[in-house]
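Of the protein chains in this complex, all but one are displayed in their positions.
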Amino acid sequence: MLWHKAWLETRFRLLFTLFFMCLILTFQHGAATTPPGVHGIVRFSNPILVVMACSMLAGAGIATQPTLAVSKGTHGSTLFTLSLPVSRLRLLGVRAGIGWLEGAGVLGMYCCAFWFLSPTLRGIVTPADMFRYAVTLAGCASAIYCLSVLLATLLDDQWRVWGTMIGSGVYWWVSTHIPFPAFANIFRGMGEDSPLIAHTMPWNVIAFSAGLGIILFFTALKIAKAREY
Amino acid sequence: MTDFVIETNQLCKSFASRPALRGLDLHVPVGSIYGFLGRNGAGKTTTIKTLMGLLRSNSGTAQVFGKPVVDADRSVEIRRRIGFVTEDKELYPYMTVEQLIRFTRPFFPKWRDDLERRYLQLFELPLQRKIPDLSKGMRSKLMLLLAISRGAELLILDEPTDGLDPAAIEDVLRELVTIAASSGTTIFFSSHQLAEVELIADHIGIIDQGRMVVAGSLDDMKTRYQRLQVVFANSVQLPSHWVEGVESVRQEGRVVSILASHNADAIVDQAQSLPGSEVERFPVTLKEIFLEHVRSN
Partner (left out) sequence: MIFRLNQSSGIPLYLQLMEQIKHAVETGALREGDQLPTIRKLAEDLVMNPNTVVRAYRELEHEGVVEIKHGSGAFIREAAAERSRLIRKAQGVLQSTVGRLMSLGLTEEELRRVFENELAQAREQRRAGAVAERKT
């Protein structure tokens, strides 16, 4: 029932994110059909997209509306939820989980749409690769998503989005300008090392991102548990 | 030794700007209907939130069902046995009445379908209506339905009749009394309606400025508290020290009104020992007891 509730809470944000993605898609469509082609696009647009999708959806996943979010303006129904015999781990876990699923869904759909709209891409990349690419995106983005979850337990709605973008931006900048171990370079994982270009799955990056994500998630949980209402 | 379903000892809680609880001692006997009274800002909601694990106390202890309320996670099992109505009566704005009931039910293995049906009918709750479209009174009733139908052993209700019209209040009080009589459920509720507390409570506790100023069995209190009216034949000097039990003395000309919290007989003796006095005893209402103890000290 918690999943159903989380779905009810987040479905409009999901719609909004999808709409936003479509917008981006239309802009990218032009770029995809002309040189410099897929390589350039992947390098620049996708990471940004992923970050934005994550921050928006994590916002949907952990909204200032009910449960375990910011204390200022905590919705009254939070008290009702917290009075239920459910652990905060489960509450946060479900909210984060549904946000992640929605995010993965959006990314997947984006990839599909991109595939169908871009003949250039179809020529270079196989469907299997595209699928693997979608999985890579979802995996690599885990850390970014969890960052958003963590920030949601600390900050207000809009700050969370900015915070995630700034955080990822800093990470991206550092990872491109300073020698960085390959497995930790999330953006490379989504870019050059991704199935679209390297034709292999960057499992080490995915694992790293997932691991980092888990750490961030449990930090968020610790904060949520300590919070008062 | 009575078992207490709720017990706090010297509970203290401060917020950044102000202290809310300053050493609260609360003892709620099992199977009682306990009226928790106090002015706005006295600490009623803070106490209730602390018992539900929503706030963490600074010092002192709090126990529910004999188990310490330490943090929210360890109290999961405790919450399975408690029905709770919040002060704000806020519920999920994106659900209908039916969806909310279906959402809440699976958390409680002892859910009573018969009570759910009964209250849906009694409170006339429209299943398909969205919660934001319900009046405050209907939301109060819905929260009560959710709290009672879960088959809880303890009900913690923060102003349960807030926003209800007199007929609805009557219905709610009757249901509370029925549930207490049939299941032995303990009911701990805060209220500003002294009349309703006087009607159904067997124990009361009055909190003022974060401390319990008077608590105990309501019947005992009504027996022990007495108002003594002393009429003097002539204007007379009142004693500077009264025997134990005098809460307040008010004098208007030849008439003196004494509120006694206990030891009334001895006080009557002392009053009668004064020249030219005639003493009459009157019973005391809960309102008088309340006002006496919460007037700014």
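A and B label the chains in the order they appear, each numbered from 1.
What we mean here is this: a residue touches a chain if its C-beta (ideal position, glycine included) is under 8 Å from a C-beta of that chain, and two chains touch if they have at least 3 such contacts.
Computed from a predicted structure; not experimentally measured.
All shown chains touched by the missing chain in the whole complex, by label: B. The omitted chain makes contact with just one of the residues B:Pro126, B:Gly216, B:Pro239 or B:Pro283: B:Pro283.
For the chain left out of this panel, the touching residue among B:Ala62, B:Leu120 or B:Ala180 is B:Ala180. Across B:Arg22, B:Arg39 or B:Lys222, the residue that sits in touch with the chain not pictured is B:Lys222. Not every partner is drawn; the one left out touches chain B at residues 31-33, 170, 173-174, 177-178, 180-182, 194-195, 198-202, 218-219, 222-223, 265, 268-269, 272, 279-288.
In the analysis below, only the chains that are shown with their structure count from here on.
The mean-CA centres of chain A and chain B are about 48 angstrom from one another, to the nearest whole unit. Within the complex formed with chain A, the residues of chain B that make contact are 49, 52-56, 71-73, 76-77, 79-80, 82, 84, 86, 88-95, 99, 102-104, 106-108, 143. Residues of chain A touching chain B in their complex: 1, 4-5, 8-9, 65-66, 75-77, 79-80, 82-89, 225, 228-229.
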